[in-house]
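Structure record follows, encoded as structure tokens.
Only one protein chain is missing; all other protein chains are in place.
Right, subunit A next:
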């Protein structure tokens, strides 16, 4: 009887251990991202981080700055595809809140003093390889409404206020640089002004 019970207990323990890094926390994303990315840079990073596994790098640590180029490569990688599939980065995210209705605004920030300070960080903060930058158009386009061309509200995407501001800034810069196209307002010409009175 006892061995069977122990076997069941072990099984349960392993299941919980495996699923501890729940889908929405950063550590799961990071592990997947790093194992699947085939480029040298990331391979190095994997080696560096996997060796001291016993002590373990803090999965909530966000002091390391990820360059945009890495992020752009990540968005094209298999790891990204595995984690998010064809969905948007934000579409699977759910906010935690008490009661029936979510507070009108999302939290001010997910990262305090270089660390994730919450159990349910927003879609941008939870995955450190998503970098908001005007060159990262593939990411920015996920946050633009196809109907009116505006940046989607945080009530829909669940971004924290700080990320949302950075997103809006990045989108504005990308538009200004011509990296993201938008529908330019129609310019009405007063032809008389340019041609004189010849043309009505």
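In this section, contacts are C-beta pairs under 8 Å (C-beta built on N, C-alpha and C of every residue); 3 or more make two chains touch, one makes a residue touch a chain; residues count from 1.
By our rule, contacts and distances are computed from a predicted model.
With the options "28S ribosomal protein S22, mitochondrial", "FAM96B protein", "RNA polymerase II transcription factor B 52 kDa subunit" or "ER membrane protein complex subunit 3" in hand, the undepicted chain maps to the protein name "28S ribosomal protein S22, mitochondrial" (source: UniProt). Only one of A:85, A:103 or A:149 touches the absent chain when the whole complex is considered: A:149.
Counting the whole complex, the residues of subunit A in touch with the unshown chain are 145-149, 165, 168-169, 172-173, 176-179, 181-187, 189-195, 198-199.
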